[in-house]
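Excluded from the complex is one protein chain; the other protein chains are retained at their positions.
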Amino acid sequence: MAELLAPELLLWLIPALPFAAFVVIAIFTFRSRKLSHSIALVGAGFSFTASMLVILKALQVPELAKNPIASQIKWFPTGDSWFLLGVQIDPLTVVTLAFVAVTILMIFIYSVGYHNFGAPEGRNDIAGLPPKGAEVSHEGHTHRVPSVEPMYARFFALISLFAFAMYLLVVSDNLLGLYIGWEIMGLCSYLLIGFWYGRESARKAAIKAFITTRIGDVFMLLGLAALYALTGTLNYQQILSNQIVLNTLVTSASPIGGLSWAGLIGLLLFAGTIGKSAQFPLHVWLPDAMEGPTPVSAMIHAATMVSAGVYLVARFFPLISAGWTPGQPLTTPMLVMAAVGAFTAIFAATIAATQNDIKRVLAYSTISQLGYMVAALGIGAYSAAVFHLFTHAFFKALLFLGSGSVIHGMEHGAMHTGDEIDTQNMRNMGGLGKKMPLTFATFLAGGLALSGFPLITAGFWSKDAILSGAFTQSTIVFITLALAALLTAFYTARQITLVFLGNARSKAAGDAVESRPAMTIPLAILAVFAIAAGWIGIPKSFPLLGRMSSDWFAEFTGSMLSFKAVEGHSMIPLITSLTVALGGLLLGWLVYRRVKQAEAVDPMEKALGGGFRIIQKKYLVDEFYDLIFIRPSLWFADVFVAKWMDQVVIDGIINGIGRLGLFVGSALRNGFDAPVINGAADGIASGTRGAGGLLRKLQTGRVQQYLAGAVGGLVVLVIVLYSIFK
Amino acid sequence: MIPLSWYLILAAVVMFIGLYGVLTRKNLIGALMGIELMLNSVNINLVAFWRYLHAGKPEMDGLVFVAMVFVVAAAETAVGLALIISAYRRRKSVDANDMDLLKG
Partner (left out) sequence: MEFFSNHILTWILFFPVFGAAILCLVPARSEKGLRVTALIASLVPFALTVYLWFAYQVSPQAPGFAFQEQLEWFPAIHSSYHVGVDGISIVLLLLTTLLTPLALLASRSIHVHLKTFLMLFLFLETGMMGVFVSLDLLIFFVFWEIGLIPMYFLINQWGGEKRNYASLKFILFTMGGSLGLLLAIQMIGAVTGTFDLLTLFKTWPGISQASLFGLPTQTVKAIAFWAFVIAFAIKAPIWPVHTWLPDAHTEAPTGGSMILAGVLLKLGAYGFIRLVLPLFPAESRQYAVWLAVLAAASIIFGAFAAAGQKDFKRLVAYSSINHMGFVILGIAVAAWAGGSTDPALQQSAIIATNGAVLQMFTHGLSAAGMFFLVGVIYDQAHTRVLERFGGLYAILPVYGSILIFMSMASLGLPGLGGFVSEFMVVRGAWPVFTAITAVSMLGLFFTGVYVLKALKLVLQGPLNTEWKGHLKDISAGEIAVIAPLMILSFLIGVWPSWIMQIINQTVMSWF
């Protein structure tokens, strides 16, 4: 029994069980809804339990960062040596595994309710499209209720595979294992975004997600190859904890001018993060990814998968920051990260403030928050970034699940009243706080955490840590992030006001009902985390509260670095973060509580006019990409390579050779073969034929004539012989 | 003793009678009889030469040849007659001039 609970074995089993669940559901139990979701839940539940056990074990290990719990197998031979694939748990893994395990389990439970398990099957529902609802008779009159998802089992198979990939990514002890999980997650996100593949928009969004992230992935693969070629390993411990390796990478120059190998590899890996964590300029896929089944895949694109990108750069922070100490000028990759992250944070926040779709607001908010973390890493605030990654996962998961609950309530209302409206448009909502009190309470907790409501929410502590770090390192980044925080609080207040406060602006909203316990219980659990998860990281320098805190989090994650990460101890960032959070919330509430009609012009549109509409259209980035990249490359593929180069040029040359051959051949035939060789041959043939025609006359068929001929011939022969030999 | 030339002349006469029969008779049976005559003229020659060269000696080759020719002649007649009968059954004729299927 003790061996079964050995953390090394459990580490292997954490990803293995969800994978087994995927295989079993996909091959055997896909016909049974109940069996399928039971298996998926058992898999996720096991992984959760195992994760918690492993984390408990790991926390008891002194100096975990230097002595991670690890286990490896031989994966493929490379000449004399082997490539080893393994699992390990160190402080960063502990933190990531903790939020991944909790959120994944919550999603699994929530999904049972979201896909209406136990509801009747809709008569018009077909695979590939969202369920349209079913008619039920109740006490004499029929009414429409939500129906169960036709591809229920497939959904659970896919999210099990997704969980497998995420767990694998987290527990892996090397970059290749991470990349494997990374790519499988890409596939899962493709399949889940395109879950309702029958919809044109879903199919487009799925492909967009896969292709856009793949741009980052191929750069990342190059980074992998470079790192492997230079160091001979991809193991974290051997690269990142080894100062000699890091120094070699920093001092050796890469082929790109002025950049060390460490810098180049850092940039290549960060390209992967840009794709996966939807940073500018590859952010375009994430909002469209909201085409997936409402909260669940959306939430995957908020709490777990996009966190993988930040996890990657956090993991490779020692490499990215190699040669840098706090206070010094940033390394190239750090500079790029700070710039990209800060720009993304404010860029996405402005868009989020203009969206009307409840999920899209959250999608852009996710991009913005991820930009926050990337920027924090860029300026060296390592622990703060990881802290924000940790808290963000909880409250963003909560917000997405909450929005799913809202949409569910709206759909219920829309079906009940026959109101044909967009159930995701916040303008059609309003007053839902009274109809869905549990959802409202939990959403409020998440929203406050997102906007960094002081002291009581997790988001405040992590955001404050980032702002203080930025304040000491770079003023520009600090101002940008502070502005983004203001916008964050503003759009959160806008969202909460439009959705939950005021009066219902549509019939559906007036008839919305609270969701089932399978959905609200995960919300409640996540709400607890959204509030409390921040308390493990209260800085010591914080007035009053700091004295009670041990600042455990910063110390724990900080042990991953060889130097002390950037931390701020100043009152200015604290006051700033208090101001922007409260100010933004108040402003948002004040502006949007006046919206009374679904058709009313947005108050900001009144103020900003055309600028607002451009922001609402996401700064036309999609249109720009379509014009600059997509159309030309499609033209290049279709017209240039396939049609012109292959069929005109190369085949043209081949056909030219063929025609030349034909020409030579026909010249030979008409000039030499036909008159000379054929002439001779034909002459011989016709001569033979004529001679034969003469000779055939001799063949009379009469025996006696032949015999007479023979006798005559004999006589002639005798005469001849006699005259010769006489 | 009759000189050898007499036998030879007799044989030549029989041979030419036979040859004439073979070449001129329209009836195939007649032609066949002509062939028999030609074969027998050869026999006469063989016996005559044997008598003059080997009489009283142990060599019997001339007689053996003659016996062989008899056998061949008998076989030939048998096959020839069978063919003629077969041809007659098909064409109701034993005329040699009618049988020119191999005409070129």
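First chain written, first letter: the chains are A and B, and each begins at residue 1.
Keep this in mind: a contact is a pair of C-beta atoms (placed from the backbone, for glycine too) under 8 Å apart; a residue touches a chain by one contact, two chains touch by 3 or more.
This structure is a prediction, so every number in the text was calculated from the model and none was measured.
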For the chain not depicted, the shown chains it touches: A
Filtering A:57, A:144, A:203 or A:702 for touch with the omitted chain leaves A:203
Out of A:12, A:228, A:535 or A:619, only one touches the absent chain, namely A:228
With the full complex in mind, choose from A:5, A:127 or A:476 the residue touching the hidden chain. A:127
Interface residues of subunit A (partner: the chain not displayed): 26, 74-80, 82, 126-128, 176, 179-184, 187, 190-191, 194, 197-200, 202-203, 206-207, 210-211, 214-215, 218-219, 221-222, 224-226, 228-230, 232, 255, 633-634, 636-643, 645-647, 650-651, 654, 658
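As a working rule, only the chains that are shown with their structure count from here on.
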As a quick test, compute the distance in whole Å between the mean CA positions of subunit A and subunit B. 111
Flag every residue of subunit B that touches subunit A in the complex, lowest number first. 19, 22-24, 31, 96-97, 99-104
In their complex, what parts of subunit A are in touch with subunit B? 695-704, 707-708, 711
